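Only one protein chain is missing; all other protein chains are in place.
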Amino acid sequence: MSNAASQTSTGSLGRLIRRYPFLPALIILILLLALNGIFEPRSLSFRSMTGLISTYMALMMLAVAQTYVVFSGDIDLSAGSIVSLVNVSVIVLMQKWGGDGFAVIAACLAGALIGLACGLINGIVVAGLRLQAIVATFATSIFFTGLALTVLPVAGTPAPEAYWTTYGGRFLGVPFVFYAVAAVAILLAILMRMRLTTQMLAVGDDQQAAFQSGLPVTAIRIKGYVFCGLFAALAALCITGDTASGDPLVGGKMTLYSVAAVVLGGSALAGGFGTVTGSLIGALIIGLINALVFFVGTPSEWQNFVQGLAILLALMTGILVSRGARA
Amino acid sequence: MSADALSSKSTGNAVLAFLKKPLVVALILIVLLLVVGEWLSPGFASPGQILRLLIVAALLGIVAAGQNLVILGGREGIDLSVGGIVSLAAILAGNVMNGADGGILPAILVCILVGGLFGLINGVGVTVLRIPPLVMTLGMLGVLQGLLVVIRNGIPSGRAAPGLSDFVVKPFLLGLPGIIWLWLLIGLAMAFLLRRTVFGYRVYAIGSNEQAAFMAGVPVKTIRVALFMLSGVFAAIAGMCLLGYSGSSFANVGEQYMLPSIIAVVLGGTPLSGGKGGYTGTMAGAVLLVLLQSILTTVHIDEAGRQMVFGATLVALMLFYGRAKAMRG
Partner (left out) sequence: MSELIVRGARKAYGATVALSRGDLHLRPGEVHVLIGSNGSGKSTLCKIVAGSVKPDAGDVLLDGKPVTIDGPRAARALGIGIFYQELSLAARRTVAENILLPAMPVKGGIFVDRTELEERTARIIAEFQDVAGEGFAADVTVDRLRADQRQLVEIMKALASEAPILIFDEPTSALDRAQVDRFFEILRRLKQEGRAMVFISHRMDEIFSIGDRVTVIRDGATVASSAIAETNADEVIRQMVGEREALSAESKPPVPAAADEPVLSVANLNGAGFRDVSFTVGKGEILGFGGLHGQGQSSVLRAIFGALAHNAGTIEVGGRACAARTPAEAIRNGIAYVSGDRGRDGTLIGRPILENVTPIHFLRNRLHLARPGALTALADGPLKALKTKFQDIGQPVNSLSGGNQQKVVIARWLIDRPAILLLDDPTKGIDLAAKADLFQLIRSLAAEGMGIVLYSSEDAELLANADRILVFNSGVVTRELQGEDRTRYNLYHAAYEAA
């Protein structure tokens, strides 16, 4: 039993966190930035930040993708394999269509369509056929990986120069990735105000209740997967810009990180509660942890372990803090 | 089996209900796949081949035993860290025994201790700190993968003792290798644990309604921690057997068991929501999964095509099992 004073203090903090669920994540992010700055002052330079964002842009997009299914209480373990499939498809198409600016744009559009299609398949399999999301999307991930291997059996085909110079380049003195970030921010701000977002969260909260309220639950969940597919495709475009080549297995490792980023961002995996902003922050936290582990001079063989441990601790802290504040 | 299928039409609902049981579906599919396999590539269903399949299935099945327990306990129970624990146990066991039979016993002890320890940490995180199992074990997987890099660095990786390899691949009793007997023993032990002990009753109780179980005096947290520990121990045992199977361990060998162990449980009729199902079905699920993979390798299509067929078949198989109820009943 807590006393009245502490109740009011957690009360106001609780209100703040209920309103901005990503607040604990933001604090962790700022803390990590500060630590990075202390151990390696240059890491806070404009150049390093640009590098960080262009490297982790793909994970940020994939975290957003994952968020849209997590909203309605689902999960997509195939998100990474969609990234792989779109990556190799875009690379192969760009090469086939000549590699000029037009080909690049056409291939990107085709990539987005492929992502949408994969999302639609997932949505139909999970929501339409009513299979359990974890196992069903694992099965589709095997399928998508197979497809990616068909498109490009071995890693290596390079992206046209026009593509990666744009992604890594500057416009009017500002790095391209910042435009990309701004565009995505605007897009997300629009999506946040959509009725669909509220409906997804209501479905994630209590599916049966949402159905009884007259919401088209299956359609809403399928839309969540379609959004996921679309943002996974955007993640693939980012990773293509970053690595400048095709790799049929490039996204495999990213799936679980995307789930971790969503949780770090303060969203509830069970659905019904969360924000995309949080997931973006969550992805950056993972990036900053990796950078920090490097900057503090961890011996190379220990780096993975320390990163893993730090991410686990961040996950736990985030959950404990936001729960404590909400209670 | 075709006789079964025919008689079901004549004797109606009871038989139909029987045929809808996950275990029965899995067994029918297993026989069906064997027949198809034999037809596609003669010799597929030969005793020697089936034995090889069973050894691979046993490895998966042992991991799935722990996974099964954690899932039965409900509250979104799932253990993603098994992949890491299998790898870790394989490396540790190799380093401890380093090719000498005398090292087998210490290796077993080390593996069980380590598996149990990580399971304990998972369990404490999930119960005391109330971290969702998926998140906790996902984070733990990252830690374990990092630990693998640390251990692998500097120390040359050890080899399996001949005794361990013989246990896994050489016939031991009635022409079956020791690992098959071990698996059967685990199957019996699991059945006993779940159906004839208070612990088992309590596992189902917390999986079905945790709050009600708590109100009926069930030590919910203790049980759940125990489930995660058992999962760690089973994964560690599987990791050791895997070392015996392959002779020496290589990086992240265990990862291939992480999600398949969950699939085996689901194909065996235990829904991810917990509180329902059992291990017999999971054993059949593991055999089914391994059989499916192996049948695809006998067909002459490339790796890419194989994966596509495998993924699509899994989706199709799941249609037989635990589909969520329609919202409009």
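Each chain gets a letter, A and B, in the order it is written, and its residues are counted from 1.
Just so we're on the same page, a residue touches a chain if its C-beta (ideal position, glycine included) is under 8 Å from a C-beta of that chain, and two chains touch if they have at least 3 such contacts.
Note that the structure is a prediction, hence the values are computed from the model and not measured.
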Contact set (omitted chain vs shown chains) is A, B
Specify the residue from the set A:L31, A:A209 or A:L313 that touches the hidden chain. A:A209
From the listed residues B:L164, B:I180 or B:A205, report the one that touches the chain absent from this view. B:A205
Which residue, A:R18, A:K96 or A:K253, contacts the hidden chain when the whole complex is considered? A:R18
Mind listing the subunit B residues that contact the chain we can't see here? 195-202, 204-205, 208-209, 211-219, 275-276, 327-329
What is the set of subunit A residues that contact the non-displayed chain in the whole complex? 1, 18, 193-196, 198-199, 201-202, 205-206, 208-216, 272-273
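As a working rule, only the chains that are shown with their structure count from here on.
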Could you put a whole-Å number on the gap between the CA centroids of subunit A and subunit B? 30
What residues of subunit B sit close enough to touch subunit A in their complex? 76, 78, 80, 125, 129-132, 134-136, 138-147, 149-150, 153-154, 259, 262-263, 266, 271-272, 302-312, 314-315, 318-319, 322-328
Subunit B partner, complex, touching residues on subunit A are 75, 77, 125, 129-132, 134-136, 138-150, 153, 207-208, 211, 217, 256, 259-260, 263, 269-270, 301-309, 311-312, 315-316, 319-320, 323
